[in-house]
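One structure, pasted below without further comment.
Of the protein chains in this complex, one is absent; all others appear in place.
Chains here go by letter, A, B and C, matching the order in which they are written, and residues are numbered from 1 within each.
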Amino acid sequence: MSDAAPATAPVGAASILPEVPRLPSHLVDQLAFPHRGTYKQMVRACRDAGFEMCADVCAVDYLTHPGRSLPEGVAPERFEVVVNLLSLSTRQRVRIRVQVPGSDPVVDSIVDVYPGADAMEREVYDLMGIVFTGHPDMTRILMPEDWEGHPLRKDYGVGRVPVQFKEAPGPR
Amino acid sequence: MGIEDLQHNFLTGRLEDLVKWARRNSVWPATFGLACCAIEMMAVGAADYDISRLGMEVFRASPRQADLMVVAGRVSQKMAPVLRQVYDQMMEPKWVISMGVCASTGGMFNNYAIVQGVDQIVPVDVYAPGCPPSPETLLHAILTLHEKIRTGEITRRPGSAVKAGEQATGGWTPTVPDAVRVATPR
Amino acid sequence: MDQYLPILILAVLAFAFTVFSLVSSALLAPRKKPTAAKLAPYECGIVPNVEPPQRFPVRFYLVSMIFIIFDIEIVFLYPWAVVFHQIATFGLIEVIVFAAVVFVSFLYLIANGALTWGPPKTLQSGMPSRTSESTITRISAARPTPGEAA
Partner (left out) sequence: MTEHERQEPELPEQVELTEERFAELEAEVAARHEAEERQLLAETSEGAQELAPRTSTSAGELRSEVGAVLRLPEGGYVDPSDIDVEERDDRTMIINMGPQHPSTHGVLRLMLELDGETVLRTKPVIGYLHTGMEKTGEELTYVQGSTNVTRMDYLSPLNNELVFSMATEALLGLELPPRAVWIRMLMSELSRVASHLMWMATNGMDLGSTSMMIYGFREREMVLSFFEKTAGLRMNTNFIRPGGVAADLPDGWEDDIDVLCETILARSYEYDELLTGQPIFRERTEAVGSISAEEALALSLTGPILRSTGVPWDLRRTMPYLAYDKVDFDVIVGTYGDNFDRYSVRLNEIRESIRIIRQVAEMMPPGDYRVQDRKVTPPPRARIDESMEALIHHFKIFTEGFRVPEGEVYVAIESPRGELGCYIVSDGTSKPYRMHIRAPSFVNLQSLPLLLRGGLVADAVAVISSVDPVMGEVDR
């Protein structure tokens, strides 16, 4: 599935990565790597091809792990939005992985194709800072409203409070 | 028959002991179930580890009718002001049991999202260890609280030496300490 | 005169009780000044910043009307019960007529929809009475689920 992929459905297309030998049979999902532009078309094509349910939308921040295995036509970017579609009729899963540059983390929202992705996209925005254009209610969902920063990014500290011993002077 | 061979019973107890006895045996917990500890708190309330034999028959939902707040579970940064609000709205005299290590010290989640110990927000009377504390541990914590009520002094006498900012313990509601909001990354 | 003695005692007792409870709570209550949070209305731990509107829907008022009807009815039954023996059969007929009249007003209120609170139960009409067994179907491994057939 190179970059200029026609917006045909990936269903039935062989999985992009070489067959991972070790995965048990029912875990081998199909992968698709659309460009950010054709991402919405591919999601809509998947829906028409029988992927009734959008199981999961999450994002991964590849700041400290750039060298990951990607098919040759895809340029690795900092963020990667992973959409997991599930087809109840053909019992297949497809994972659509979209590269999102760190400079402008913006992707189309798929809420009008899968209304269930509404809250998942808000969570990705809240924890990772990726904005979904066309989302009806792009606000935080888990963090308090006045929280600065997006915690799940790799450059965001764990926020660990140094553990004090009994005598150590400190807040407690 | 002198006074000394009168057995010590309800009639001859002092008024304060009477009040303490009444308070100790009718502490009503407010349902402040947050996470996994809440399930153990419910198990304590159910048939097998029944706390209604300790007078805690009813889990009152609204803080107006509750004496004891059992903080059962991890307190997140978003929940901290709500917890403080519910604590303030509880009637005097009120006590707090911090149930589980997450409530007491942030437990295994030493990160941006969890308040590292609920005593930064509300004055805590009894800490119950465990993750989640087994019902027996919670029962032990409740009995410790009862002991604290029984032996604690019922009201803070004005003029008794109180260091500024130091929390005066005792059955009475401790003066609110400087609930110092440690600036965990906000 | 002595007929009214019990009423007098009752009044004195009632008055004494209220005075006692007010004075004792004033004396024994903690002298802590209630903080702003304690005075705020309790809304599940959230500080309400949106003032609730003053206008309540009329349905709440209709329910209180129903209570008043039955309350008044009971108030009239008390004196009737006291003198029941003197006015035997006539009294009985009288009170039945009275109850019927009050009941008519209750019927009017129900017809006005005072008790129909809930939404129209959409499925209610076509709903056969079902048990926890009849409402489910079991798909065992032998029979292929529709998915398999596709």
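We take it that a residue touches a chain if its C-beta (ideal position, glycine included) is under 8 Å from a C-beta of that chain, and two chains touch if they have at least 3 such contacts.
It should be emphasised that the depicted structure is a prediction, and the values quoted were computed from it without experimental measurement.
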Please identify which of the visible chains the hidden chain touches across the whole complex. A, B, C
Looking at A:V43, A:V74, A:V98 or A:M120, which residue reaches the missing chain? A:M120
Touch as defined at the start, partner being the missing chain; which of B:I51, B:A113, B:V126 or B:A141 qualifies? B:A113
Determine which one of B:A38, B:M56, B:V70 or B:A141 touches the chain that has been left out. B:A38
Spell out the interface residues on chain B facing the chain that's missing from view. 31-36, 38-40, 42-43, 46-48, 59, 61, 63, 73-74, 76-82, 84-86, 88, 108-109, 111-114, 131-132, 134, 158-159, 161-165, 175-176, 178-183
It is residues of chain C that touch the chain not shown, namely 33, 35-37, 40, 43-50, 52-53, 55-57, 59-60, 117-119, 121-124, 127, 130-133, 135-141, 145-147
Which parts of chain A face the unshown chain closely enough to count as touching? 20-24, 26-27, 29, 52-56, 58, 60-61, 65, 68-69, 82, 84, 86, 88, 91, 93, 95, 111-120, 123, 127, 135-137, 139-146, 151-152, 158-159, 170-171
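Following the convention adopted for this analysis, only the chains that are shown with their structure count from here on.
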CA centre of chain A versus CA centre of chain B: separation in Å? 44
Touching chain C in the complex, chain B uses residues 62-64, 82-86, 88-89, 92-93, 155, 172-173
Residues of chain B defined as touching chain A within the complex: 77-78, 106, 110-113, 116-117, 119-120, 180, 182, 184-186
Okay, in this complex, where on chain A does chain B touch? 143-144, 147, 151, 156-161, 163, 171-172
